[in-house]
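A single protein chain has been omitted from the complex, and every remaining protein chain is retained in its original position.
Entry: chain A
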Amino acid sequence: MGKAIVITSGKGGVGKTTTSANLGTALALSDKKVCLLDLDIGLRNLDVILGLDNRIIYDIVDVVQGRAKLHQALIKDKRFDEKLFLLPAAQNADKSVLKPEEVKDIVDELKPDFDYVLIDCPAGIEQGFINAVAGADMAIVVSTPEISAVRDADRVIGLLEKQGLEEPPMLIINRIRTHMMNDGEVMDVDEITQHLSIKLLGIVFDDDQVISTSNKGEPIVLNEKNLAAQGYRNIARRLQGETVPLMNLDSEKKKGFIQRISAWFKKN
């Protein structure tokens, strides 16, 4: 029986969809069977980031309304043979066409066949959020070091705690700009974690390549050397119960050849 994890944030633009795509890919790379569920009905993106947008025939609304069977709507990512699947959102519908029970039914139907079902939640705390949370066993809250994102994350954590998922929510701090954090211009990792008082699942550095690879439909995790990719891979390992130390905030500065080599050895 797999585990359903909703990826949410409250605020928009902090990287929920990017996190869903990369975490799903990272889990698939470590030989887990993963289904990504895009619930951002009307503004779907997950398919684009994964480069699967041209393969959509049926979507989640078609499944709920009986126009397609669940397995017909699942899109297989051929790069990870039989490991990564996507259930896309509908583009020409509204979030209110789905009911929480319907989403839960779909998630429950997927769970026996997959190790992980990752649910990409839309921004906001309205119907879309309620739908996304309905079927989840656990939640990952994505925030950036900005105060507005942290504030919204706090609000969302409150709602999640009230919802009473099986496991307490965990935190990913995304788009960390090391120089700003080191200069004390933004809240640092400890401050954010302490403020939100939930367990930190991992941190991801801000990197231009995240955007450029997304544009090509290739999640950044495929590029092993990239720091953001390492962040996502570490998160995937921690999700599977491994103990992985947090990445060093200074590591981005270490551009020297020898340091890079030694860091490379340390990681293994």
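Heads up, the rule we're going with is that a residue touches a chain if its C-beta (ideal position, glycine included) is under 8 Å from a C-beta of that chain, and two chains touch if they have at least 3 such contacts; residues count from 1.
We adopt the following convention: contacts and distances are computed from a predicted model.
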Original post:
Per UniProt, what's the omitted chain called: "Ring-1,2-phenylacetyl-CoA epoxidase subunit PaaC", "ABC transporter permease", "NADH-quinone oxidoreductase subunit K" or "Probable septum site-determining protein MinC"?
Top reply: "Probable septum site-determining protein MinC"
Original post:
Of the residues listed, A:D62, A:E102 or A:D152, which one is in contact with the missing chain?
Top reply: A:D152
Subject >> Options A:N54, A:N92, A:S197 or A:T243, residue touching the unrepresented chain >> reply: A:S197
Original post:
What is the set of chain A residues that contact the non-displayed chain in the whole complex?
Top reply: 151-152, 154-155, 157-159, 161, 195, 197
